[in-house]
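Removed from the display is one protein chain of the complex; every other protein chain stays in position.
Chain lettering (A, B and C) follows the sequence in which the chains are written, and residue indices restart at 1 in each chain.
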């Protein structure tokens, strides 16, 4: 079986690609792990779409503030230099292309950069989208953080998405447990393969023609 | 010659029609006179489109604050209970129908409530519109304050405007030095005729069929 | 004298009629007008259309309003949550209608209503199920979908402080939907921790000018504040952290 790096290691890898001064939104779920690995000596400004720039880490248990939460409705803190704003201003910030990076989870990413991450399309499922579609188009670079394969062993990188789309042509890079892929006009390009993964092994796992770097 | 009331008396008359609690924008020029006659014991909140609700009177000469001005770029003050906001929010307030009353000047008002007050359409004139078109559609009631006749003796109330329009069907009432007119589906209705003016004399002055009240 | 304060939440919501469209502020516990929602439940208006980011959590607040069968339709971005069982049950039973809107489009549509915009082209949702049947247009090489304003008869919001003119300031991320909903409703009702004298709110810091607010009702300080200062001691839902301990003490006593 091919090398897979852990969730934490993947989060660390993503964190290392975020430069000082970047304005970043970390999606609900695994992407929030990235915050744990942002270097203490660099200033990176976190945005949460419910109205805060300059989000800090979780508070001490006795100091949970119900008025100060992130998009996942978890308690957070605000750093010196933070700013609050209302929902229309906050989503204008995203839609207007002011964020540098969004990190999101995914069900599927197509080689054209389409993202599916909000609905499995299962019949009878209750739909819920939240800010997913806004985030998908809401940054200069949209990074996806995901396992390469589903639990059933199917590739999440696909020729075209079969799940309902979140956004069209919006993903710039996919960080998986096997490798990092850039979305290019010629399809997925392997930016970095972890451990014993190779372009060939990744092409076999995904069933896609991959571009080298 | 028929009765004409003075500018100040007309301003006083308009002021008397503004109820306590109203949010009011007084256009540049003669309409600003209305502020002088708002009763001291009533709270009426003045809006200036350059970003202030709760505008107060002019400051003492030594206390002119270049940061605190009205839409006519004259020095003003801010009352307790005032609020500042940016231009998009300020014009959203108008366009969204939140103001109760705007008082504006006019070159012409048509019997359909069309307003012409921003341009004479003279060839070679440099056009300038400012907030005129926003104000024209920017309140639940748009009142016009004007002389009934031009200096040349022509009626400013007309069947249809010959000057370039500021807004279509936007005027609800016209306060003139001769009489007050409501814009109704049947044309101008004389709400109040001053002194010796009558529906008949006003019809003759304006050349319009007027509706009684 | 302008005085927008009303003495009780019951009076504040007492004229909301059956069939009304009601916006309810809040994102999680933050900014949720808990006392106004409870008053709306007690008031009993039915056949409501509710605009909120979610569709209720647990068995209190908006979920209780749904459980009380007062809601015909909900407009929101994220109905399904781990504890949205009340909504889930009604939805599966076909007893509630859902209009699902991406969160940023929801916010912008509310803002458009308040700002007199007739419709706007947004890039959010283009090419997805949620844009199906909607007008699409390419502008400067980017695809957009046309979205319309969402207006309401009433908005129920929560703020930190108000004065009698209805000027509001919020606290932290509890600001969320409050300012835009206030602008988009015919009648906006704000519950606040406290009403302060006119002039006590610095004009530079007003977030919602009173022009957008019709009624203000003071409901007392949130449990996690004392004299306006954050003191903590609660969980994320605002329930006392030592509640169990207190109960245990009582049991022991």
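To be clear about the criterion, a residue touches a chain if its C-beta (ideal position, glycine included) is under 8 Å from a C-beta of that chain, and two chains touch if they have at least 3 such contacts.
Keep in mind it's a predicted model, so treat the numbers as computed, not measured.
Only one residue in the set A:92, A:127 or A:169 touches the chain that does not appear here, and it is A:92. Residue in contact with the omitted chain (choice from B:66, B:123, B:185 or B:212): B:66. Screening B:3, B:36, B:74 or B:209 for touch with the missing chain picks out B:74. Contact residues of subunit B toward the unshown chain are 48-52, 59, 61-69, 73-75, 78, 84-88, 90-92, 94-95, 114, 119, 124-134, 137-138, 164-168.
Where subunit A meets the omitted chain, the residues involved are 20-21, 23, 43, 45, 47, 52-54, 78, 80-85, 88, 91-99.
In the full complex, subunit C touches the omitted chain through residues 108, 112, 115-123, 137, 139-140, 142, 144, 148, 169-172, 203-205.
FYI, only the chains that are shown with their structure count from here on.
Taken pairwise by the contact criterion, the protein chains link up end to end in a single open path, with no chain closing the loop. Of all chains displayed, C has the C-alpha centre closest to the centre of the whole protein C-alpha set.
Rounded to a whole number, the gap between the C-alpha centres of subunit A and subunit C is 28 angstrom.
Here the CA centre of subunit B is 37 Å from the CA centre of subunit C.
Residues of subunit C in contact with two or more other chains: 111. For subunit A, the set of residues that touch two or more other chains is empty.
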